[in-house]
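A quick write-up on the structure given underneath.
Every protein chain but one is kept in place in this view of the complex.
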């Protein structure tokens, strides 16, 4: 459908129409919100984290074309709603390796792949290079379970975020060494209790979500944080560094990806400027 | 034959004709299936794994030209059938470093090289950059042999995959350290038994194939998995991480390459979109 | 506003006017200096350090256009004054990975991000690639506090820089290992006292500023130095290498970024040559 | 002589004439073979190993121009004969980082450099990027000498390659750690005897040549193998991994470069396709 890099406005609008009936998006939104709220709490859901860097060629296009290109992404997100939930973060200025982060949730990875293949075929996708791709699945906690550590689990569940609409997000991948995995279950549980205790105090200031990725990519866990209080977040990380479980991390971040939280529209409009 | 990057439809069709008589492909297919089934079980067969990233220049071509370019790959695969077996996997969306993976089997590496040199001369080959190349050979198991561990080998052979046509494939290269290779044969056998035991439970859900590559490339083994059940695959990998043999791995993945399984046509048509 | 890479003088002047009323800059400067002096001593302020490499495409423009592009950066700095304090360093000749370093201070990272997104939309920003991005926050010292080490803190505060207007700046990121963070507070205090003692002698020759970045990026600290005496600076670093706290550093520099200190105008005019 | 990237056939032919009188090459060949056979057995000869990746721009040229470009390399090899011996290997399909390997032998490195500077000025040289450069010198064995290990040396010399004209070549650079070099001469000799013993069985199937490069590049040794039997080669490497000397290797390969052995003409004609 897209014949060349030098797309015209007409082509993009045609693409937007083809991708999904934009006029009906509002109705879809209402349904999608229900679906989205559910998948964010579901076990067995897949999270995909892809960072991208916009290439200089994008800025050889006119402002109008760039603006239309941003709109086409939004249209694509609408088209895939119900199958894939898409969130965007602006990393330009905070990261050298990326300008934005796409965070996808789906019950099947091939559904997310279908969105990402379509995204690559949009104007912005064509002019962006994917830099980091991570995939994880939501599961129950490995060690801090109802059976093994009921009190701690209760404390974790009781902790409520009270920091207001968060402005910043952080994606921190974690990889543990072979010595960690060779610890006994009891040893790992003890270390996870030691790990979790100092984090309780931060539950009110920092939101956290965990994905398991051993074997699916080169990480073991993907941790995702949202917060308004960066000094608290800095202190939380220092606490996590101080526990003995940290002696078994071979990768904590590298990269830590920091972005501002915004709607898909706002992120791509900022990049289209 | 291909004179420039800006190829026309006529040229590509000519190329397709030259590469192999497409009309006769059906008959060749029947024979090839027999050959293919055989090589997949043979010892002394070579597996080559090459990942590629499609370059932006490809998308400066028209949709029609891109579609013809995808067809030319299929024609090339037909032409080399009997000498090389070619399988393709779509990695776009799952990997930052590649868009597709080619998996080749041949009884002689130079036959596979001949295909890959020809592939590089196709339109898609010209516009793709090869990113990872691995080569291994199929051999009997080093340690879990009939003589040394008859029961375990019997269990391994009895395990049948029952997970339906698999949707996802994973290529995981493995490199062991010098300490591993300096263990006695008895020590290595014990560790491989410890390694294999927890994997038996997953035989029904995950298919696996092993290639030996010490000295042929910078890895020691290439492991290839196919599955429909990613949570099972995640759990299988966790089990493999927990055994003491894992303490001797210096590289497990890096990269783990994840792709969806599809025909050569479907993979290249998806990329041509 | 900027429609293409091949900008004309008219466009840039229009941009400069739009970005901020250059004629009123002097008045703004007076106020800004007060704000700037304050933020440099404040706790809870964010420091962002971004290095950039000018791309060859920039030098395909005319000298006049390049000169105007340099002026546009200065205009952008004026526009954001009060919200973001911007300092520039010329690294060309000293660093392979960058030509200049931007050092930003703001009370909120998203304010600094807003400047950096705008900077990326200037002609020089479009033709530069960001290479390294670090972010840290100013806090009180972790260990050398009034309570824990009153004498040492007093010595630190008594030390005055007497080396004249410094010509050179160095940014050195630091990352400590898990063993460091797992030391007791007493052990870390002892090591920081050992670390600080030999540095006192250099306070008169080298200025230093510290940022905390654990969790905000992949470093733990960003240290920033300004000096006229590079032999003294070399000796100071040797002293820092000799103390046992250095045994816990996994990254000290990598990169150490060296630049000459100059006004934003002078840095970009030098690069526009 | 070559004025631009878009060279014409006339220019290339002129270049070929200028580089060496092609008509007289046959006579030169006879003399060269004597020289070449001698340098391959000489001590104090330098081996240079350079891998190259052909850039996409090369394939924007016409097939005729590409073919002429291949011929120009052959002419250049003739011109330098007697001063530099040049061998080529096709790595495309086996390596991601290169398409071909040039292996040079000369009694003085600046003679080899003169060829390589001229090669860079050919059409193919202009359109290729050099990826890996290694240099080593032939010397007597460090430890397995007539005096220290006469029997082993005799066995080594008695071993004859009987595998037929070899099809595949492997370049494997080796770097040992400081602990290795700090072993006593006796300890190193013992380890080299342990290392050599299991290799004797493979002398009939794998040819080997050794270059010393400590201080000349970042490796300690460059090992070069030629064989027809890749399973034997895989087994030989496994044997080399099992001995205690391998515990001191910090780099074994990285990269292992695999190529098919062919004449300079055949290698460049394959790449020109």
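All chains are identified by letter, namely A, B, C and D, in their written order; residue positions are counted from 1 within each chain.
In this text, a residue touches a chain if its C-beta (ideal position, glycine included) is under 8 Å from a C-beta of that chain, and two chains touch if they have at least 3 such contacts.
These numbers come from a predicted model, not from an experiment.
Colleague: Which residue from C:46, C:170, C:211 or C:224 sits in contact with the chain not drawn here?
Modeller: Checking each option in C:46, C:170, C:211 or C:224, the one touching the absent chain turns out to be C:170.
Colleague: Please pick, from C:165, C:184 or C:234, the residue that touches the omitted chain in the full complex.
Modeller: Among C:165, C:184 or C:234, only C:234 touches the chain that is not shown.
Colleague: Going by the contact rule already stated, which one of C:142, C:155, C:204 or C:260 would touch the omitted chain in the full complex?
Modeller: C:260
Colleague: Over the whole complex, note the residues of chain D touching the chain we left out.
Modeller: Given the touch definition above, chain D has residues 1-5, 44, 46, 48, 50, 55, 57, 109-110, 112-113, 115-118, 120-121, 126-127, 130-133, 135, 137, 139, 178-179, 181-182, 212-218 touching the missing chain.
Colleague: What residues on chain C make contact with the chain left out of this view?
Modeller: Residues touching the hidden chain, for chain C, are 56, 59-60, 62-63, 90, 92-96, 167-168, 170, 172, 230-231, 233-234, 236-238, 240-244, 246-247, 249, 253-256, 258, 260, 270, 273.
The rule is short, and it goes like this: only the chains that are shown with their structure count from here on.
Colleague: Indicate the whole-number Å distance between the mean C-alpha point of chain C and the mean C-alpha point of chain D.
Modeller: 47
Colleague: Taking the mean of the CA coordinates per chain, how far is chain B from chain D in Å?
Modeller: 29
Colleague: Residues of chain A that touch two or more other chains: which are they?
Modeller: As it turns out, chain A has no residue touching two or more other chains.
Colleague: Are the chains arranged, by touching, as a line, ring, star, complete graph, or other?
Modeller: Contact pattern: an open line, chains touching in sequence.
Colleague: How do the chains pair up in terms of touching? List each pair.
Modeller: After working through each pair, the chains in contact turn out to be A-B, A-C, B-D.
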